[in-house]
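Here's the structure we're looking at; comments come further down.
A single protein chain has been omitted; all remaining protein chains appear in their positions.
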Amino acid sequence: MTDTDAGNASQAHRDVTRTRLATPLTQYGIVLLTVVLVVSPLLPILYQSFIAQPLYRDDLDFTLSNYARLFVSRAFYDILWVTFLFSAGIAVVSTAMGALMAVLTVRTDMPGRGWIGTIFTIPIYTSSLVLAFAWITVYGPGGYLTATWANVLGLPAWDLYGLWGMILIGSTAYAAIPYFYCTSALTMADPSHEQAAQICGAGRMRTLWRITLPLLRPALSYSLLINFVAGIETLSIPLILGEPRGVRTFSTFLYTEIGKTEPQYGLVACASMLVLVFMALLIMLQRRVLGDARRFVTVQGKAQAPKRLRLGPLRWPLATLCWIWVTVLVVLPLAGLLARSAVQVLTPYISPLTVLTWDNYVQIFEVDTYARSIWNSLLIAGVGGFFAACLSLGIVLVAERSDNPLRRPLRFLSLFPQAVPGVIVGVGLLWAFVLVPGLDIFRSTVIGLMIAFTMRYIPLAVGAIAPSLGAIGPELDRAARTSGATWIGTVRRILVPLVAPGFLGAYILLFLSFLREYTSAVFLYVPGTEVIGTTLLSLWVQGKSGPVAALAVIQIVLVTAVVLISRRLLGVKMYG
Amino acid sequence: MRRTLLITCLSSLSPVAFGAAWAQDNAIPDYYPEDYDQIVAAAAEEDDLVVYGNIAREAWQPVIDHCSARFPEMPEIQTLDLGATEVFERYYTETAGGADSADFMLSIDPGGWLRFIQQDGVLPYQSPELEHLPDWSYYEPGLYMYSADPTTIAYSKVQFSEGENPTGVADLAAKVEADPAAYQGNLSTYSLPEYLTVWWPFINSHTPEGGSWEESEAWPWIETLGPSTQPLSSSGPMVEGIMTGQYAAAYLTSSGNPRRAVATAAGEQLLGYNFIDDGTPIWLRGIAIPQESGSPNAAKLLLDCILSSGGQIAVAEGDYTAYRPDVAGEAKWHLQSVLDEVGEENALFVSYDDVYLDQETLDAFVARWNEAMGR
Partner (left out) sequence: MAELVVSNLVKSFQNGARAVDDVSLDLPSGKWLTLLGPSGCGKSTTLNCIAGLETPESGTIRLGDRTLFDTARGGIPPEARDVGMVFQSYALWPHLTVARNIAFPLELRGIPARERKGRIADVANIVELGSMLERYPHELSGGQQQRVALARALVYEPKILLLDEPLSNLDAKLRERARAWLSALQRRLAVTTVYVTHDQTEALTMSDEIAVMSEGRIAQRGTPREIYGAPATPFVADFIGTSNFLNGTVLSRDRGSGTVRVADAEFRFVLPDGVGVGDDVLIAARPASLRVAARDDSSTIHGRILQRTYMGFRYEYLAEIAGAEVRIDGAEEIPDGVDTISVSLTPEECSLFRRDGHESKRAAR
């Protein structure tokens, strides 16, 4: 091996020269794509916030008066206050519910805890839109149980609409997030702490309260922040449950203002800018609190078989309470939704069996606009989700595994969309597509929605891929580089094959999210690009509860199928 | 509902056969201009026809099936169901940037239309069907009407036994006054400012001769009804609410949703409706071709189709109300039967009046209404 093979060496150099440009082109391409994706919805909004007229006019005056008007508007402060109450309510109630349920199912010997925990987390797989419909079907003013309670039994009824109902449904919808965080924190925590406390003579409840709960503190504070942000973002719950009582949050303010005659675009843009700044601050705080961007990723660690706390005589009473809890919050609403989808009307006055019908489903599949929304959703989730997963993989590779000078800004940028509520993404992209010549092609096809959804969920996918890439030792790519592979060659032949399971997990996560996403679509969709969520909303506005229920059931079936298939066949676990 | 679907099925089974028959015999009646076949030929070359409107796809379906059968050359028709004002706002936003927008528009909002006409948004077009239509159904330079839809009072058959049902707003107010405990928040109606087109004509029809709307005799009724009323921006939820037991009645609501509801077995048992004996506002649902229409010829075919006899019959199949006089006997729902029932004097046509541009008056009206409603 002492004689050098000059031919091979020069061959290597030729390859290197040929591909020398490919690496920076790819890396900067990914950076540029991310910048465009993240910034394009925001720029039009920033621009509009300084313009007196709607931004599509020709005669534009730059002004600060939008901000001035916003700051003196009482209505705006009312909206902020309601948004705060709603978000804080969701954060506190959902975290309390999630933590309590996690302690009971992970740390105690409560009978049926496995099933209870599973049912408790179902709402995270349905969308909050569907959950809101389900609740109204059963507990709304005309809901089956409400009507039975009030009209048939003649007892005083409750009012699901308004702030309290919103907080209750929102908390049910988002309680799975604190539940997952607390579950993993509890599973990883050393059970000897609790045993030690019991040896010291602490009672069971005291042990739970004094020892177990404090272990959860990081998971709790993280959950509080995440669900606070979720509360600001969510559109469906305040729209469906708040609007009828005039309870208006920031999301519904944007939604209704833009749907109005002569909308005040300037005010909408200003309010959006302020909320963006506020959200960005919140998310920075979130990072401060927990150090990094694990917004969607559960804490990892070694799972131990925890020693369960013996509840003793409390076992059955607690189990019964928990069953009632998940039945009332989750099982009955979803059962009601399923029932509603199969009848002409769900009312205590006539037996549902006499008005059984397939019409609701027939209507969904026969009216091409409705049927198309299902195919569009599947197309966007399947194709758009795949491209989004690819882009996210590219971002993670450049940010974590390259020497590109922009890798740090890229990491920040890729997490920024967490701070952008879906409604703002929709409005901003609509304006961008409409204002910039040539971009209309995006709006008139599902590509526009794919772009919007991708922008929304890049942090989710990045958060899912980054840990699996992090688990691959950096020496593996260094070895490939010194062996003669370019950065791209290393990525293609070493990193991508190794990170494939993480990529698949991210893809499935994106598929499910895209299938349920609608907030960024409400302003963006045009005839031909309807998705399930927008069709659900427009059917709801028309009061077509039957088709709404049918389409919601179809969505739940699709999501469940994807979750089950990916669990059984691919071994990919969502969330927890 | 079932009937609509049935028709949809039938016509979609054999559109080609239908279309061929139409094309040979009836597609272009002899009173159409001679060069009409050029419009048809040009339409065939055009892109999908995008319709912005505020009616649901199922209601469009019979009309679309009819037109596609009559003109096989017609490109694919896409409909988007938006709010009455959103139809215009969306068009303004999109066309300002040169983006594709609506090729054909439908809205129930007179103010929106009047502003649209002022801004030269409407493509001038003289339909060959115009001579067969009533005068009130056309505005220069190209605004026509899709349907003339009466409002109704819909009520729960569980709450009101036969013969006891409310017949008008005054009658309902009297019932509430007689037994306030039975009406705790279980009434509904259209909300303001979205439905000025219902409230403005109704309140004004009870204004004493020479008086202003503030002196209308209807206000006390509204004040009686207000505390029990949950105003909504869509009649679908009102009808659904009546059937599920949430509402006892919805006054000044639409006719389309109650019509569709009573066609089902459940609706027949649970819901009834009738026109309003002290004033039935009748909406005129405007249709026009926008200036920026990307498929203007196809849009003209659709417009003429809607206005034709066959088109009006199809409009009624979608549970909107035909108004073309020569189909009074054939259409499933026709304006004539409404007029016969409520009497000409109680038919309040929602005119395309300049008042809908007078923001000051409207704001004052809305404020008065909110006060009466106790909101």
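Just so it is clear, A and B label the chains in written order, and each chain counts residues from 1 on its own.
Note that in this section a contact is a pair of C-beta atoms (placed from the backbone, for glycine too) under 8 Å apart; a residue touches a chain by one contact, two chains touch by 3 or more.
Since we're looking at a predicted model, the values are computed, not measured.
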| item | value |
| --- | --- |
| Which displayed chains the hidden chain touches across the whole complex | A |
| Contact with the hidden chain (one of A:Ile494, A:Val541 or A:Ile554) | A:Ile494 |
| Hidden partner chain, touching residue among A:Thr486, A:Ser513, A:Thr535 or A:Ser566 | A:Thr486 |
| Positions on chain A contacted by the hidden chain, ascending | 1-2, 4-5, 8-9, 11-13, 15-16, 20, 403, 473, 475-476, 478-487, 489, 493-494, 497-498 |
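Here, only the chains that are shown with their structure count from here on.
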| item | value |
| --- | --- |
| Euclidean distance of C-alpha centroids - chain A vs chain B, Å | 38 |
| Chain B - residues contacting chain A, complex | 1-2, 5, 8-9, 48, 50-51, 56-58, 61, 78-81, 83, 85-86, 88-89, 92-94, 96-100, 109, 111-112, 158, 193, 230, 232-241, 243-247, 257, 264-267, 269-270 |
| List of chain A residues in touch with chain B within their complex | 54, 56-58, 140-144, 146-147, 151, 244, 258-263, 343-350, 354-355, 357, 359, 362-363, 366-370, 430-431, 433-437, 440, 443-444, 526-528, 538, 541-545 |
